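One protein chain omitted, others in place.
So, subunit A:
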Amino acid sequence: MAYRWTNTLTKADITPKAAYFNRRQILAGTVGLGAIGLAGGASAQGDLEPNTLEEITSYNNFYEFGTGKGDPAANAHQLQTSPWSIKVDGMVDNPGDYALDDLLAGLSVEDRIYRFRCVEAWSMVIPWNGIELADILNKVGVQSGAKYVAFETVVQPENMIGVQRRVLDFPYVEGLRLDEAMHPLSIMATGIYDEPIYNQNGAPIRLVVPWKYGFKSIKSIVRITLTDVEPPTSWNKANPREYGFYSNVNPTVDHPRWSQASERRIGGGLFAQRQDTLMFNGYPEVASLYEGQDLSVDI
């Protein structure tokens, strides 16, 4: 069911298109646009001034297109996104290969302004347009024994330099527990700033789970599988000591490579100050999903 979660910000708070492409020019001339961000202070929702489209589309991790942050923007134009179909299989009532449009037909696209926190300790705020994952799962009919949802990214070796270089064991795979997948915060994004999502951001459709580190939000999805066993996930396979299945944003659990206590919001320039990372990335409403779990063990 759509509209189960609402931003405290409305659509009017999204920076107008004329302004968002290059915020620095705007800031040079006026102080007005910054007010949203400044007025909110430390409150969980109040500091959500979206990053510019330029920032969102030019600083990415999408290892199929190279390991540099600018590589996806440079190489992802090679991704073929049309036609696009998604294989839905496993413990579902209506399995099959769905054309993307058919899978999404009749479902509501919503605006969701979310914090996005990378495990590398940088973050952005992104105004997504997307469909609740629960709506899609209900449409295909989840069978009663299913406990997990597995996702798979497309592999187009001839178009993906990172696949040729075997940076990871491709295809990239990710997964969620069913209750996480059904949470109203979990969406499948098809747009950013009301534009079709750019290839480097995971066109034509990607997962967004805002309380987890960014690598959980798998891009360019071609397969969704309902299963009763915890599915393998790519970074966990690559380095199980460093990347757990849950990978919830948690400032109290350190990652071996990066302190997770603080982060740097993209867009602050060379002298950007670090800010404290919030538990569940500032989405405390998901805490109930993990009652009875020790999150320092279930990383």
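We adopt the following convention: contacts are C-beta pairs under 8 Å (C-beta built on N, C-alpha and C of every residue); 3 or more make two chains touch, one makes a residue touch a chain; residues count from 1.
Methods note: contacts and distances are computed from a predicted model.
UniProt lists the omitted chain of the complex under the protein name "Protein-methionine-sulfoxide reductase heme-binding subunit MsrQ" (options: "Lipid-transfer protein", "4Fe-4S ferredoxin", "Protein-methionine-sulfoxide reductase heme-binding subunit MsrQ" or "Branched-chain amino acid transport system permease protein"). Within the full complex, the residue among A:Asn7, A:Ser58 or A:Gln156 touching the omitted chain is A:Ser58.
By the touch criterion stated above, the residues of subunit A touching the omitted chain are 24, 54-55, 58-59, 63, 67, 69-70, 122, 165-168, 235, 238-239, 254, 256-259, 262, 264, 266-267, 269-274.
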